[in-house]
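One protein chain is absent from this view; the other protein chains keep their places.
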Amino acid sequence: MKIWTLQKKRVGDWMAALRAAGKEVLAPCEADGLLRFRPIDDPSAIAVRPGPCPFPFKEWLFPPHQVLFSYQFEGGKVNLREEEVLVNDQVGLFLRPCDAAAIKILDTVFLSDPPDGFYQLRRSHLTIVTLGCRQAVPSCFCPAVGLSPTSLEGSDLFLWEEDDRFLVYGVSEKGDRLVQVSPDLFEPGEGPEPDQLPSPLPFMERKEPLTNVGQKLQGLFESDLWQEVGRTCLGCGICAYLCPTCHCFDIVDESDAYSGIRCRNWDCCAFPLFTLHASGHNPRPDQPSRYRQRVLHKFAYFLQTFQQNMCVGCGRCSLFCPVGMDIYQIVLQLTGRCLV
Amino acid sequence: MARIGVFVCHCGENIARTVRVKELAQKAAQIPGVVHSEDYIYMCSEPGQKKVRDAIQQKKLTGVVVAACSPQLHELTFRKACQEAGLNPYLCEMANIREQCSWVHTDREKATQKAYEHLRYIVEKVRRNRPLRPIPVPITPRVLVIGGGIAGIQAALDIADGGVPVTLVERQPSIGGNMARLSETFPTLDCAQCILTPKMVSVRQHPNIELLTYSEVEDVKGFVGNFQVTIKKKPRYVDEDLCTGCGDCAPACPSAVPNEFDRNLSWRKAIYIPFPQAVPPVYTLDPQACLNGPKLFPLACERCYQACGPKAINFNDRPKIIERKVGAIIVATGYELLNADYVKELGYGLYPDVMDGLEFERLLSASGPTGGEVVRPSDHKVPKTVVFIQCVGSRNPANGVPYCSRICCMYTAKHALLYKHKVPEGKAFIFYMDIRAGGKGYEEFIQRVMEQERITYIRGAVSKVYGLNGKLMVQGVDTLSGQRLEVAADLVVLATAMVGANSSDLVQKLRLAVDRYGFGQEAHPKLRPVETLSAGIFLAGVAQAPKDIPDTVAQASAAAGKALALVAQKTLEREPTVASVNEFTCVGCFECQKVCPYGAIERKEIRDRAGNLLKVVSTVNTGVCNGCGACVVACRNKSMDLAGFSEEQIFASLAAVTV
Amino acid sequence: MKVRNDYLPDLVRIVAMTDETVDLRTLRLVFEDPSLRDRFSFLPGQFGQYSVFGVGEAVFTIASSPTRKGYIECSFKLMGKVTTALRDLEVGDLIGFRGPYGNGFPVETLKGRDLLIIGGGVGMAPLKSLIEFCLDNRRDFGEVTILNGARTVADLLYKKEMEEWGQQEGVRVIQTVDPGGETPEWRGKVGLIPNVLNELAPKPDGKFVVVCGPPIMIKFSLQVLDRLGFSPDRVITTMENKMKCGLGKCGRCNIGPVYVCKDGPVFTAADLARLPRDY
Partner (left out) sequence: MAAVRTDSERTEKGWEPKLIAFVCNWCTYAGADAAGTRRMLYSPCVRIIRFPCTGRIDPHFIVRAFEQGADGVLVSGCHPGDCHYVSGNLLARRRFAIFKALMDFLGLEPERLSFSWVSATEAGKWVEVVNSRVEALRKLGPARVPWGTLSGPPPSLNGRSVAPMPQEPLSQVKPDDYQAVESQLRQLAEGLLATGQVKAVLGYGKGSLQQATPIVITNATEANQLIFNEHCVQNLTVYLTSPSFRSLRPLGVVVKACDSKSLVGLLQEDQVKREDFRAIAVSCPGVKVNGRWADKCLSCDQRIGPIADHIVGSSEPKSTAGADPRDWEIQTIEKWAPAERWNFWMNQFSRCIRCYACRAVCPLCYCQPCIADKNRPQWIPTSPHLKGNVSWNLFRALHLAGRCIGCDECTRVCPVGIRLDLINRRLSLEVAKRFGYEPGKDPSVPPPLATYRPNDPGEFIL
């Protein structure tokens, strides 16, 4: 693995160089009190806080609203028009390791056969620059899902903050190419292996492993415990919409009498309509059964299909849940390891 | 996809002058779903209508749009044409391109564009029309009349004469109402009893009238054409069939109470007949007044029983519940006199010689407590000075009612005149605000009273009546001269305001809208003064608003006509453009019920197979719904919709006009 | 840039429609693109997404057999938004189709076997494809017994086809309606499918059973078959979950780790027994 150093004050120069090379830089920035990844020019607008950016990066690969195609009616005819997607080369800057790992999970879904063209295109234009965590926040539980504040999963470049500079680890060729955009900003450097970096890992409290709970959870499918843990779920979509790996979507038409679009919008398994059949039958008739689906999908089903959990331990769902449902604690509770 | 036919009318030159009709028809043909489009000089003519019929049949149209004049003019015409060709008439609508386009614009370009967009909107609407069928409501050919005053009597007789059975319910032991109390009637001074009694007798004898006196409406269910009415007949303790009305019982009775028919100016026995001409002419035992106590047990006194030849008295009588199905209801519940504080300020209730108009009527009446002799209640002396005060409570929003009671000017003049005739040397003063004499012969009557009878009319208000040395001092102001004045009177007669006698109980049972003064709200103040907001329920007489006898009788006949017209049909066909509820999505907040002016929304329980209550939802009684759509807007999750103006239709229409 | 777009439907034209029952209609569809008419292939039991433009998509199995080229058929019941819109269409109108999706019936495994085909209501649609496939490849299959039921006589599907099938050699058609659903002229059986099945008591003898219909009917039929000694490996059924993408992405139709759209809709009773009851 190649290692460079980059002076913090030169980040702006690097961004300028990236832009000059036709790349769009997306970094967390704050507007009206809302922190999310936005295309930026000005490095001073970057707002990096401890823990993950509240709004995950996934909106840039899997937008909340994607037009699939449009159509016009003419007399008795229908004209379909394929949607053109314009995508620049993009650099995702200052993702957290959990965010980068989440993109790998999205890849398994959207790039597996048949690959999703819209995702594929955007993904192929994206390079991920991750910033390792020097500090964890109370909601973090990446160690519990087999990741860490210095995990390289999904990253192309991995940055580590050290005084006035970054240690830059080249994880992939794609990442290396970003360095090559302005090689003079990067000095060859030395550093420990990423897992040896002084991360907050030893001090993190939430690391009881959730990686091998699938069997046990599935065994609980018929259990009354779900009523207990899922009863207070309100069925809002915050957890899914802020989750970096949730990827359920809906397909709808929007039209008037003469033309329309078919589009793909984010959806959420907590919504009552999600599985409601036109006949009125709903396999998941109440909130606890929907919450069960969420937990099992993340920690059991996905594991069975793709040999990994669909959770990166970012803690967003727990932190932003209106009623404080904490998936980490709930899985522990369900698997009998926690009495809280 | 739908198969819509579009027919563009030139209306001679009326439309074609401004709108390029040929172009319009050509453009219409391009609208998705339109399979036929043509223009013609007069669409509403027989050849024009034939074009519509032929196209429906040849092209199997599923909808028709006629772009022509206002739907108010010809929608029925074209709907009929569609029906003749086998297309449901509600699949036809008109685009108004004459009144609202060619006649109001001059720019051919813009008018044509506007006509096109309008046409397109109607096409989109019609594409989403559903075939509708008029809602048949079977009608029970019987009418319930509530109230046996002159209004109820007149209505019942008219309906019965029309061959329709009537059930007439009267709360009191006898019909006759307030009119039976009157002495003589203005402006002609006929004796009230003389003109009323024959009608009362006719009611009793009419084969089509079922008379239920001493009875009250307990419950009303159902809707227009199909009301189920429960009537409670109170126990009279006298068998109506056995009683001959001979009157032997009353003298035997030892217990006497004030006679309410005479406004408590005389006494009656516990077993009594309200007045000699009562219908039915049978006696009633008032358990409240009977020595045996309200339960008539144990029997301490049987003197009436002993005195009764035909043994008509039955101490064990019980209330009877009578159920009737009726198609229409006439509410003729009449009025009461206001008993407001303002009336008390004028000494009413404090001085026996301050009386209201109805009490004075009894004094004047030949069949009254004094045999028609005018004497003061306090000392039975003939009053030498009588003060009449008009507008007591009426036209007084602060202390009484804001409206004019309409008859007081007239009856006060009549009172003064009758008094003067009986006591020619007496002095009569009338305090009035204005004189309102808007009836046939009324103004002449007032003028006659004023000019010929030497009665003193004082324009002004009375502030106080108080007793002084056996006289009633009436303090007032003459507003014409601005002078304060005081009259020492022997008797004061108050023309007290009238309020509706619709008890809140009955109003609720009937789902009747009444104002705060007890008067029923008519469906339209000008055009539908007899109908109420509840279809099939009509108002007659003072139950609707204060009025005199001729107006009351006229309205009663009008209500009878309406009721007859209704029940004359075997079934009623109601417009099918009514609201409906999606019971699956209705959450039962009943906002719709709160906004429905017709009470058309009912609650319905949804249960599972085991009978467990799942939820309570709204349901629309299509027999009552008028299709205004207020409920649809009130419904937050749109579990309601309105046939003919559905959400889908309106959204599609909007898309078509705004593109 | 244009991207791979699996959501873009092909246009198909309605060339015929048959009203099977009051609320059930069969459409015969032909691809607008002539090359697709020949190229398009599928397996019985596979399904497609049918688009009414401006309204949305709905999933129905292809009700015709792949052996009958040039057209596809679907049968749909009036249910929701899309089926209501489909219902308003006429012969000659264009709709969208994308597919085929799903695994289809394991026709290779079924070859050489006797088949017991049990269908209730609109569940006959995928079975029609299979039956026509068997009849068109008659020599590949053994005896075919068809047990078809509906609530009432009026609710029976494919009346004409049933009659034709029943006249073929080696094919037996048994029809039943729910008690109370019979008419005076009705010559078939009266009773719920599981009960009729119980009464018929077919012997397993290496037979394969294909069951399709409403969930409750499937549930009880599987119980009867189990009692009659049919191995769950040889009892085949299809699931109908709510689907949107048809590609195993949108996360809607999964039952445990299985995506009905991709891994199904055809499952054996043995497969189902391993899945959580989330359908």
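When the chains are written out, they are named A, B and C in that same order, and each has its own residue count from 1.
Simple rule for what comes next: contacts are C-beta pairs under 8 Å (C-beta built on N, C-alpha and C of every residue); 3 or more make two chains touch, one makes a residue touch a chain.
On a predicted model such as this, the values are computed, not experimentally measured, just so you know.
In the whole complex the chain that is left out makes contact with A, B, C. Annotation: of A:G260, A:P283 or A:G313, A:G260 touches the absent chain (contact as defined above).
Among B:L350, B:A565 or B:V657, the one in contact with the hidden chain is B:V657.
Of A:S182, A:Q287 or A:T305, it is A:Q287 that touches the chain left out of the display. Touch with the hidden chain on the side of chain B covers residues 70-72, 96, 98-101, 103-107, 110-111, 113-114, 117-118, 121, 523, 525, 533, 577, 585, 587-591, 594-595, 597, 616, 626-630, 632-634, 636-638, 642, 644-645, 647-648, 650-655, 657-659. Chain C residues in contact with the hidden partner, per the touch definition given at the top, are 56, 81, 84. By the touch definition given at the top, chain A reaches the unshown chain through residues 32-34, 54-55, 64-65, 70, 72, 138-139, 227-228, 230-232, 234-238, 240-242, 250, 252, 254-256, 258-261, 263, 265-266, 268, 271-273, 286-288, 315, 318-326, 328-329, 340.
Criterion: only the chains that are shown with their structure count from here on.
The most distant chain from chain C, with centres taken as the mean of CA atoms, is B. With centres taken as mean C-alpha coordinates, the chain found closest to the middle of all protein C-alpha atoms is B. Between chain A and chain C the centroid-to-centroid distance comes to 39 Å (mean Cα coordinates, whole Å).
As a whole-number value, the distance joining the C-alpha centres of chain B and chain C reads 63 Å.
Chain contacts: chain C has residues 93 touching two or more partner chains. Contacts with at least two other chains are made by residues 73, 76, 256-257 of chain A. Interface residues of chain C, counted against chain A in their complex, comprise 1-9, 11, 51, 53-58, 79-83, 92-94, 96, 215, 240-242, 244-245, 247-252, 254, 256-257, 276-279.
Here chain B touches chain A in the complex through residues 1, 30, 32, 124, 584, 652, 655-656, 659, going by the rule given at the top. The residues of chain A lying in touch with chain C in their complex are 68-69, 71, 73, 76-78, 80, 82-87, 109-110, 112, 114-118, 120-121, 218, 221-222, 247-253, 255-257, 260, 262, 264, 267, 269, 274-279, 281, 283-284, 289, 293, 296-297, 300-302, 304-305.
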